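What follows is a set of notes on a single structure, which appears directly below.
With one protein chain held back, the other chains of the complex are shown just where they sit.
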Amino acid sequence: MCLGIPGEVVELHPEQPDLAKVNVSGVRRMINIGLLADDPPTPGEWVLIHVGFALSKIDEGEAAAAMAFLEGIGQAYEDEIAALRESLIE
Amino acid sequence: MRFVDEFRDADKAHALAAKIAALCEPGRQYKLMEVCGGHTHTIYKHGLEDYLPESITLVHGPGCPVCVIPMGRVDDAIHLASRPDVIMTSFGDMMRVPGSNGSFFDAKANGTDIRMVYSPLDSLKIARQNPDRQVVFMAIGFETTAPSTAVTMLRAATEGLRNFSVFCNHVTIIPAIKAILDSPDLRLDGFIGPGHVSTVIGCRPYEFIARDYGKPVVVAGFEPLDILQSIYMLMLQLSQGRSQVENQYSRVVPWDGNTVALKAIGETMELRPYFEWRGLGFISHSALKVRSAYESMDAELLFSVPGVRVADPKACQCGEVLKGVLKPWECKVFGTACTPETPIGTCMVSPEGACAAYYNYGRMHRTRVAEAARLGAS
Partner (left out) sequence: MSVDQGGRRELPVLDREQQVLDRIDRARRRTPRVREERITMSHGSGGKATQTLVEAIFLDSFRNDLLEPLEDSASLLLDGTRVAFTTDSYVVSPLFFPGGDIGDLAVNGTVNDLSVSGATPLYLSAGFILEEGFPVADLTRVVSSMRDAAARAGVSVVTGDTKVVQRGKADGCYINTAGVGLLSRSVSLGVAFARPGDAIIVSGPIGDHGVTIMLARGELDIEADVSSDTAALNGLVGSLLDEVPDVRAMRDATRGGVATILNEIARAAGVGVLVSEDDIPVREEVRGACELLGIDPMYVACEGRLVAVVPAGSADRAVATLRAHPLGAQAAVIGHVTDQQPGIVQLKTAFGGTRIVDLLVGDPLPRIC
């Protein structure tokens, strides 16, 4: 029910402005983008899809920031593990 | 898959787990509630509890909109569906929820025309294709899904469709959270906030939790790393004595929510004075019904429903599981009388229900990141 999947907008419907075709891992479906009327997505942008509707745009900047945080944590962890290993060797 | 795979990286999970463990005060127990059914599902599906230190317990809350539908409303829906002129359309999750005399699935086996749809828009399509039948959409879900129902109704109105209506069972999340906070049997330290509901309502509605109840809230995404990061953010707040609302799912959730979606809901629906939540009892202003301006699409008005209140089976302890007071395996009928094949309560029926998740995915090991804890302590 909470199921929301990220999908890439591939094309807008030529006649109906609130419909767009999205691509999820090679699977394509027409969805309703009416809920994003204030800032409609354009081809290439990513949206969150829930029961055939786009609920929100995926902010690439925020996604990158989230990944950077996780990478940072990952690197810090790697560094600490390395430090631990080195101290064991001595 | 983009925006999915990156957030399922196991190495980063270990790193986060280490950080989380490091923030645990020795001797202190932490209880964090995840409200959303989707979070329950992810936690079990990916075995996330294996990454947490023993001192952190995840409590599963009432955020499964299928789980909270009372049996009487299921009976009402089946009654509607049984009319020969009606085609009932519903999400797959509803199909096996038990009413007093069986589920949608059982009714279908008995010849009732109930069809599964992926989107409410599919119901519109069925309505267009069957002008001589009445198509009813079983609308369920929190604020995540209500806008979709709303836009569908607006579309139906624009198209002048006369044979489409909605049996509205949308519920709202804030009153449920408040009921949990006010519940005497529960001591929680923080909340993993619902991710997709928040794309619609934004993060402000949770401010009262931090401000008035002093509990931190982190709005979380649905991938395993999202949830782990959110737990890390909660633990950080707790260790620093803060209680604020933070948005971990910022790539998807706008702080102010989705105005267009809220407007659509506002135009087509309004709050009911009260609504019964299975296991939680009656909660005021916690559910939506179709506005009078759209009464031609209100299935409850167009057709009569019995509207009988059906008490839960005596053995059912769904209420306590939904409130997080009991863990699934602590329910007396879990695994015996109540199984996924023979569910007594909704916690077992819905794939997001805590009991179904626990039963299906299990928890065969409990492993802890001992090395990480040691690292964090140094």
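Per-chain numbering from 1; labels A and B assigned in written order.
Note that in this section contacts are C-beta pairs under 8 Å (C-beta built on N, C-alpha and C of every residue); 3 or more make two chains touch, one makes a residue touch a chain.
Note that this is a predicted model, so its numbers are computed, not measured.
Touching the chain that is not shown, out of B:Ser183, B:Thr259 or B:Thr339: B:Thr339 (per the contact rule at the top).
In the full complex, chain A touches the hidden chain at residues 3, 5, 7, 24-30, 49.
Chain B residues in contact with the hidden partner, per the touch definition given at the top, are 1, 4, 8, 10, 13-14, 44-51, 54, 92, 95-96, 105-106, 108-110, 117-118, 122, 224, 327, 329-330, 334-336, 339-342, 351, 359-372.
In the analysis below, only the chains that are shown with their structure count from here on.
With each centre defined as the average position of its C-alpha atoms, the distance from chain A to chain B rounds to 22 Å.
Within the complex formed with chain B, the residues of chain A that make contact are 1-6, 8, 24-25, 32, 34-38, 46, 48, 50-53, 55-56, 58-60, 62-63, 65-67, 69-71, 73-74, 76-78, 80-81, 84. Contact residues on chain B toward chain A in their complex (touch as defined above): 1-4, 6-7, 9, 11-12, 14-16, 18-19, 36-39, 41, 63-66, 91, 93, 118-122, 140-141, 144-145, 147-148, 151, 194-197, 199-200, 222, 225, 229, 248, 250-254, 258-261, 264, 350, 352, 375.
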